[in-house]
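First the structure, then my questions, so here it is.
With one protein chain withheld, the remaining protein chains of the complex are depicted in position.
Letters A, B, C and D mark the chains in the order given here, with residues in each chain numbered from 1 onward.
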Amino acid sequence: SQPEDRKLTVFAAASLVDAMDDLEATFESSHPGVDLVISTAGSQQLAAQIRDGAPADVFVSADLRQLDAVGDQLAGEPRVVATNQLVIAVAPGNPSAIGGLSDLAARDLVLVLPAPDVPAGAYARRALLSAGVEVTPDDLTPDVRGALSKVALGEADAAIVYRTDVAARADEVDAIPIDAEVAVEYHGAALERSPHPELAGELLDFLTDPETGGAILADHGFSSP
Amino acid sequence: MTLETHVRVERPDLTVDVALSVDPGEVVAVMGPNGAGKSTLLAGIAGVGPLTRGFVRLGGTSLADVEGHTDLPAHERKIGIVFQQHRLFPHLSVLGNVAFGLRARGVSRSEAQVAATRWLERVGVADRAHVRPDQLSGGEAQRVALARTLVVEPEALLLDEPFAAADPSARSSLRSVLSEVLAESPRPTVVVTQDLVDAASLAARVVIVERGRVTHDSSLADIAMHPRTRWAAELVGVNLLRGQGHADVIDLADGGRIVAVEAPAGRCFVAIHPTAVALYPERPDGTPRNVWPLRIEALEPLGSRVRVALGGEIELVAEVTPAAITALGLREGRQVWAAVKATEITTYPA
Amino acid sequence: MTLETHVRVERPDLTVDVALSVDPGEVVAVMGPNGAGKSTLLAGIAGVGPLTRGFVRLGGTSLADVEGHTDLPAHERKIGIVFQQHRLFPHLSVLGNVAFGLRARGVSRSEAQVAATRWLERVGVADRAHVRPDQLSGGEAQRVALARTLVVEPEALLLDEPFAAADPSARSSLRSVLSEVLAESPRPTVVVTQDLVDAASLAARVVIVERGRVTHDSSLADIAMHPRTRWAAELVGVNLLRGQGHADVIDLADGGRIVAVEAPAGRCFVAIHPTAVALYPERPDGTPRNVWPLRIEALEPLGSRVRVALGGEIELVAEVTPAAITALGLREGRQVWAAVKATEITTYPA
Amino acid sequence: MRSRHTPLPVTALAVAGVVFLGLPLLALLLRTPWDRAAELLGAPAVRDALRISLIASILAVAVAVLLGGPLGYVLARGPRRLRGALRALVLLPLVLPPVVGGVALLLAFGRRGIAGAVIADATGVTLPFSLAGVVMAEAFVALPFVALAVEAGLRRVDPGLEQAAATLGAPPWTRLRRVTLPLAAPALGAGAALAWARALGEFGATITFAGSLPGVTETMPVAVYLELQGDPGAAYVLSILLLAVSVLVLGVTGLRVRAGR
Partner (left out) sequence: MRSRHTPLPVTALAVAGVVFLGLPLLALLLRTPWDRAAELLGAPAVRDALRISLIASILAVAVAVLLGGPLGYVLARGPRRLRGALRALVLLPLVLPPVVGGVALLLAFGRRGIAGAVIADATGVTLPFSLAGVVMAEAFVALPFVALAVEAGLRRVDPGLEQAAATLGAPPWTRLRRVTLPLAAPALGAGAALAWARALGEFGATITFAGSLPGVTETMPVAVYLELQGDPGAAYVLSILLLAVSVLVLGVTGLRVRAGR
């Protein structure tokens, strides 16, 4: 096949879905003849698919564990392509007047956290621990967006989620920044099976370039590494 | 409690239109060809079939009246019906089937079972009380259906060929049971039957329905004397001919003529009882004024007699003794002379 | 093709054990009380019911043999059966029902429909060809079931009360159809029936099954002369008594004695034809040696005669003319004298 | 029953079906770390999840039968012109992705939902984050199975038998209880079994509407999902436990149902 007709399949963690749409357009316009196909799902599901030979060229995971799970199929070391921040999501206008993690300990507050088994949950727990706050969550959602959705629908008063999640639904929730510094990192790597290793590399460069991909990620609330 | 009803059901192929009034304790036998509308009539009365027009009144109370927009549901009509296809509940035991109506009325389980058992005994299937209906023979199922309806003591009874599957001996004992029941508590009763003996022994009045209309409504004896349709004549085993009367002679519609003692002027029926048809190997010389050479089409035993179907110039059925069959050497296909005395011929206007 | 079979079915309440051999073209009528095992017998032969022991052979080929471990499935037996409950396919039209067997044999749709229509005409329900079975009357359904079985021209025919729902007129024309069919292609045929006229007109041989066993297997005339069970005697309308014979006197089991011309020594049957029972308002003086004062229990018309059930010292049925009823003023409950001549009494060993 | 041979194509396809379902089960069993099974199953968290799953799914089936049964009746017997709309409504939980179903439940019965707000104001009770919420979410997804099974079952009941019951004096309600429902029992049983299995395996609507707090609202499927993130072997063990429990329960009740007929 001609070099113009190259197809590059990116397996990306679900939380990247909106950013990926924009990244796709920009990358394709700067790489004529390249068709970027974005497949998004939970990092664990993507890892399982890759283990089973899914036709992926690049894997961007929210969870380093899942990258490790397919470590033998990666071409080169994983790179940090973006970082994210934990925030407290509250209803617009912050009616419960939450100022930080310490306010989450209030008894009558309906608090939702991501389950500790998923990366966001692990990060949240670490943040609470380092802030020395003890909370009694009303729900531990198996996925971050579920936690956010409960705040957006008014069911919960507060949830710890990624900043990028809040950015996507800015009209429904407000974000209260968390002081505790916890590094939430998205790692990306090319896969050995990729027929276009150099193009995969170009994409990873693109993602980490603060001028191009990085700028788009920043638009969606991510930070550059 | 009199049952008064007029059932009119309009179907694409058939309109059933029957008016009937049955006194308490009276039994009316409804007979008629297959597909005449007998079951349709009963369903209309009981409230489980369509009613295009008409009414049902029981003891003066209106149960249904299409014009008056009354239409009591079946469970409030207190009319018992034994369906032609039994319709036993397949998920209940025989006992459960018979106890069903009482249980539905709130009678306690044990009381209902006692009553049900008594009725099963009366109809002679008490030994099958604990099996499911699909393990019953045809005749047993029919008896259970009868018991199931009788046990609730309905205010009127509709029975659709209730003895059709009963063996001859059971048939006569079931007839007795029914007569007893009706004697115990008189109620209007309609029995559809294809059996002349049933009709004769149960009902003083026979209604014959043909193509949805009543063609006869009188005693069986009267119908036997003056049948007005081919089907009725065949039923009572009488030869029915149709013709044009002048003084004592009738010109038959199918050709041929008959001499009677007297005949109505104009279109009339001629009824000849099979026992009045005498058979001779040779042309008889005596008094009979009606003599035809005919061919024996079929021989059929009936009780202690034999029916001989004759064909040729006219169609006749004769009834003779088995002895005569042997003596005259009668057999199918043989040519014989049939003679009927003028005095034995009944004529009446059509 | 002869049908030879021995069907033994063991059920908790009843063991059916019947051996039967039917010649090609022969019609055997099977009669018997409800629940005697008639339908069970037919199902065993056709391969749609249990067979504890026994065999079925048709034209020398073994279709089933419990001991020999043969058990041809029903669809390979080529035995046609008309079920007592019709069993029409509810999802097919009447035409579809009748065409079913031919279609299953690979006959083209149009050919099958032509043949089916011809058979529907023969049994007289061609006008209902396009309705579903649930829109048929009882008699119509039965005729469709008959047509459905006949159309496939099975090598043996089993008919389970095939005319039970037919009206009297239809009944005799269906009998003719059946006779024609059997004349066209002779095959062993078994007809279960509760109707003496059916049995007499269709079958030269009658097998009576009671409680699973054959009690009679001969001509109807013979059974009428020498019934051996109460049920058979009632069927043929003969008075059957049981007793102990000494020269010309029989001591009845139920008390009383009867004088005949001669009697077998020891346990014997006494058969008295109802026409041989003469009734008198007063004690007759003439020759009859057997005279009893009895009570009239019931009166039942039968054809051109009337049956009079008598009770008292012994139980008897008499058959008299309607004229005699009027002349003697006979009615239920009246006391009469019944007399039977010794020469009219048949006796035979039990 | 004689003359009931299974036709050959049926047998062949059934074998293919067994392979299709059996291979994944076999693969799962082969991958299951049996040596850790005892330890995993003994964990209090697992026992909690199993208990919540069983209680909630049984209550959910009860609700589904209570509300879905009558809906099935109306679908089969009710006014013809209502049927279209009713059928659409009944299909809703079936085709709606479960998470969306959960969102819809929150919009209706949540603290701020159109009915939930009224209830909360009046009684102070909120359904989410409680066992009642789990039951509600599971009943929501299970209801269609009951309704559609009841509809199919009722369509097969011979109206002649109901008429016979009516002529014996049985009013509609008695007829329903003593004739119609018993005759529709096999279909009803199948529907309830499907509904129960579906409720037991429910995941998306439950986590969205009721949450998944261990010991309160966390059901087995949620536990399995979470284990899958880090410890797939444990997830397999729990899955097989779920399967075993459901086979056991359905086997026992199925036997009871069949014996009672």
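Note that in this section a contact is a pair of C-beta atoms (placed from the backbone, for glycine too) under 8 Å apart; a residue touches a chain by one contact, two chains touch by 3 or more.
Keep in mind that this is a model prediction, so the values were computed, not measured.
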So which of D:V61, D:L143, D:L161 or D:V179 would be touching the chain we can't see?
D:L143
In the whole complex, not just what's shown, which of C:F55, C:F83, C:F269 or C:W292 touches the removed chain?
C:F83
Touching the absent chain when the full complex is considered, from D:A45, D:V100 or D:V125:
D:V100
Missing-partner contacts on chain A, residue numbers:
9, 14-15, 17-18, 37-41, 45, 48-49, 51-55, 145, 149, 152, 165, 168-169
Just checking the interface: what residues of chain D touch the absent partner chain?
1, 3-14, 16-18, 20-28, 30-31, 66-71, 73-74, 77-78, 84, 86-101, 103-105, 107-109, 113-115, 139-140, 143-145, 147-149, 151-153, 155-156, 159, 162-163, 166, 171-173, 176, 186-187, 189-190, 193-194, 197-198, 200-201, 203-204, 220-221, 224-225, 228, 232, 235-236, 239, 242-243, 246-247, 250-251, 254
Need a quick check: the contact residues on chain C for the chain that isn't drawn.
46-48, 73-81, 83, 85, 87, 89-91, 100-101, 103-105, 148-149, 152
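Keep this in mind: only the chains that are shown with their structure count from here on.
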Centroid distance [mean C-alpha coordinates] between chain D and chain B, Å:
56
I'd like the Å distance between the centres of chain A and chain D, where a centre is the mean of that chain's Cα atoms.
34
Where in chain D do residues touch at least two different other chains?
none
At least two other chains touched by the same residue of chain B: list those residues.
85
